[in-house]
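One chain of protein is taken out of this complex; the other chains stay put.
Chains: A and B, in written order; residue numbering restarts at 1 for each.
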Amino acid sequence: MTFSYFPGCTLKTKGKELDRCGRESAAALGFELQELAQWQCCGAVYPMARDEIATRLSSVRALAAARDEGRELVTLCSACHHVIKRVNGDMKKDPEIRDKVNRYLQLEKPYAGETNVLHYLEVLRDRVGFGEVAKKVTHPLTGRKIGAYYGCLLLRPSKELGFDDPENPRILEDFIRAIGAEPVVYGMRNECCGGYTTIENKDYAKKNVAKIMANAKACGAEALITACPLCMYNLKENSEDGLPVYYFTELLAEALGLKEADA
Amino acid sequence: MQRIGVFVCWCGSNIAATVDVEKVSEVLGHEPGVVFSTNYQYMCSQTGQDMIQSAIRDYKLTGVVICSCSPRMHETTFRRACEKAGLNPYLVEIANIREQCSWIHKDKAVGTEKAIILGRAAIAKVQLNRPLTAGESPVTKRALVIGGGIAGIQTALDIADAGFPVDIVEKKPTIGGKMTQLDKTFPTLDCAACILTPKMVEAAQNENIHIYSYSEVEAVKGFVGNFRVTIRKKARYVKEDVCTGCGLCTEKCPQKKVPNEFNLGLDTRRAIYIPFAQAVPKVATIDADYCRMLKEGKCGVCSKVCTAGAIDYKQKDELIEEAYGAIVVATGYNPIKLDKFDEFAYSQSPDVVSSLEFERLMNAAGPTGGVLLRPSDHTHPKTLVFVQCVGSRCDSEEKGKPYCSKICCMYTAKHAMLCREKYPDTEVYVFYIDVRTPGKNFDEFYRRAVEEYGVHYIKGMVGKVVPENGKLKVQASDLLDNRQLHIDADMVVLAAAIEPDESARPLATMLTASMDTNNFFTEAHPKLRPVESPTAGIFLSGACQGPKDIPETVAQAGAAASKAIGLLCKDHLTCNPCVAEPDELMCNGCSSCEKVCPYGAITYADKEFRGPNRTTLIRRVAQVNPAVCQGCGACTVACPSGAMDLKGFSNKQIMAEVDAICR
Partner (left out) sequence: MSNSDLMETIGRISGVNPRKCMKCGKCSGACPAYDEMEFHPHQFVSMVESGRIDELMNSRGIYTCLSCFACVERCPRSVEPAKLIEAVRCACLRRQGMDHMKPEHIPAILDEDLPQQAVTSAFRKYRK
């Protein structure tokens, strides 16, 4: 199984671990992530304004490139996934946006939402199967109580992302079980970490993260996993006395015997 | 030679203001076949009708055209008037020059011209009308009530009271429905069991009522006055006529871990069980999914301890066929599942409950003996938060229901009040969008909750519930004080939307009764015929037709009963003669008509026909049951050979109208 892969700019720099562990684990699990030959930053936020075309273009270029390679497009970063999937939805459903974007891009073959966008976790769940993942685990994370942190962008709006139940998701908990650990469900797992407000309003971001951490701790979690570099930053930097946070691919790589366990 | 009479009505100024009625009657008087034409202010009045009757006699009319309001208003009136004067009532045509002409045009010249054209079309049609006679079909004087909740019980009692035998079919082991699970009822705060159980017993003891409990309707054939219903009596593995209801088996059964559906899974019961103490019939039932004897062939304790010898592990489902004249649907409602609303943490904490679960927790016969205790740790809750409209008024089909569930504002006020009365030290918050209290004494009831009992009603909505350290952290908006509230609650109660029982849709298909997109049975007319289904002989009682509380349910149950009684009183039913009629010589038995008939009026018969050279052919041809056919005409359109036609609205007649209009 080969998928076209959109890493996103952060995964090439500050979020290298998320990317590296993701690729290595993919190889161990029998699928390949082939990075698109050319791609630009997706913009990090989805432009809700219906009349903005420029901010959608890089996503459409990536989608069209995947389409031309005849593959599905996989992303690892929650933010990239959110942007690209929603722009794809626009191209499918909104004739005005589709028309304007195609006129601007002047692609050889106009793009109309043909590409399927998948998150790495969906590949694990739907293409590989968590059962298969569990079979390939050589170093199960037995006894570790891990809380999944979904954040807001992976799940919402559920009508457009269709990733999992937005209020009672289970894909990360199933993943945690597959790698041999014990998932801890806590109510704040799908509440926003603060995102980009950490830039302007650090105090508020700290307040938010404190609530999330307190809840996770109170429910018995010993560590958190996430799929978004910005969530990772907020959960680490903006919390005092917080739990250790890992990228889910780091723990996946560990379970598959691909790296040394983190202290 | 046709002798047609034309009568143009002024309808006061409703028609006369935009149509020159004198001109219309004058012009139509010159149409071929017309021997008499007049106009009058109110054709439907006594004077107007006398005018028609005199004209029929004096001019020996063979057909009558009335240019007036819609036939929906007065077609029956005019048909009766003509019949009294000796003219077949189906030789009367109405040209609608009000709703379809004078009420929509402003220009008198345009309106008059159109009225003349409509009149011409009616004249052309009536010349091709044939006299029709309404047929008759017999009525089986027995009623079936599907559903044994308060709606079904009340309807059955009323029908039985009028002297007719009635059967109740209830799919649960006992009748009583949702009301058996309620603690107190608004607005009087009567104990639900106290007012319901006498009715349940009355139904059981009434000579005219027979209860099929733990049974379901399997198939329905036939038509109004003559339904043939197959009822499946599910096997309880207990002989109903032998079991005394002593309950010994339910105490000795070793299988103790069955989730108790009567208490909504909040506690457990045994594999052999009586749903609750006042069950009717008071007979044990074995749950085949959990009984060790039925699944593995081991145990048999109940059979050993039963002093009456009522246990029968070999019992099978029984199919019973019965004939009925009228069927009343009373299948009731259920609260929706809350798995799409986990922002309220319903799946994450046992202390987040639905309102019906809360009702069980408050009930003296419930899982906690009537003491309000948190399901998680059995401590007393000090702070309660009630959330209204969970899943109601929601425009997303996948998540919830678009309608208001009607009963939740009132039962939440009830819960809040009962809680404050029993436990004055508990703080109670109700988050609402609107408080809907339309019934008699309802608003006063809700005001008492606020003013006398100190329930905190807050206009706003809960956005998130997070279970933490044994508490439920509630985050909600307070729109009037313009702030976001953070409450540490001990329990959260969700007022879930209600939806029709899951048996409703398959039943609607069996009955060919119409249903809306929310699975509520549709009534024949939303204002004027609320308890009848458009399908003749089917009546609607209770929440299966729309969300409603107990006072309304009982009122509607009585109404449905009265309609059923009206039907059962008759010895014969008059059928509508404007029904489909197949030309057997042209019919090729292709079944296109049967597939589109919404009423199941078409069947097939193998008939003998003369063939060439003195041979006999047996061909399959369509047969229309004139008692069931409602004359919708769908079959006439579907028929590929044109063999199917509609009496009173034949293809020729319609074409004659079109020709007249296009002249």
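The rule we apply is simple: a contact is a pair of C-beta atoms (placed from the backbone, for glycine too) under 8 Å apart; a residue touches a chain by one contact, two chains touch by 3 or more.
These numbers come from a predicted model, not from an experiment.
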Self-check item: Contact with the hidden chain (one of A:77, A:123 or A:185)
Solution: A:77
Practice problem: Using the definition of touch stated at the top, determine which of B:393, B:471 or B:570 touches the missing chain. | Solution: B:393
Quiz item: Which one touches the absent chain: A:22, A:113, A:169 or A:195?
Solution: A:195
Quiz prompt | Sole contact to the chain not displayed, among A:22, A:166, A:187 or A:242 | solution = A:166
Self-check item: For chain A, the residues touching the chain missing from this view
Solution: 8-10, 13-15, 41, 43-45, 47-52, 55, 77, 79, 152-153, 155-158, 166-167, 191-192, 194-201, 204, 208, 229-230, 232-233, 236-237
Quiz item: Considering the entire assembly, which residues of chain B contact the chain that has been omitted?
Solution: 343, 389, 393-396, 399-400, 431, 433, 459-464, 475-479, 482, 484
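In this section, only the chains that are shown with their structure count from here on.
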Practice problem: Could you grab the centroid distance between chain A and chain B? Build each centroid from C-alpha atoms only and quote it in angstrom. | Solution: 49
Self-check item: chain B partner contacts - residues on chain A that touch it in the complex
Solution: 159, 165, 167-168, 185-188, 191, 214-215, 218-219
Quiz item: Which residues of chain B touch chain A in their complex?
Solution: 339-343, 345, 347-348, 396, 464-469, 473
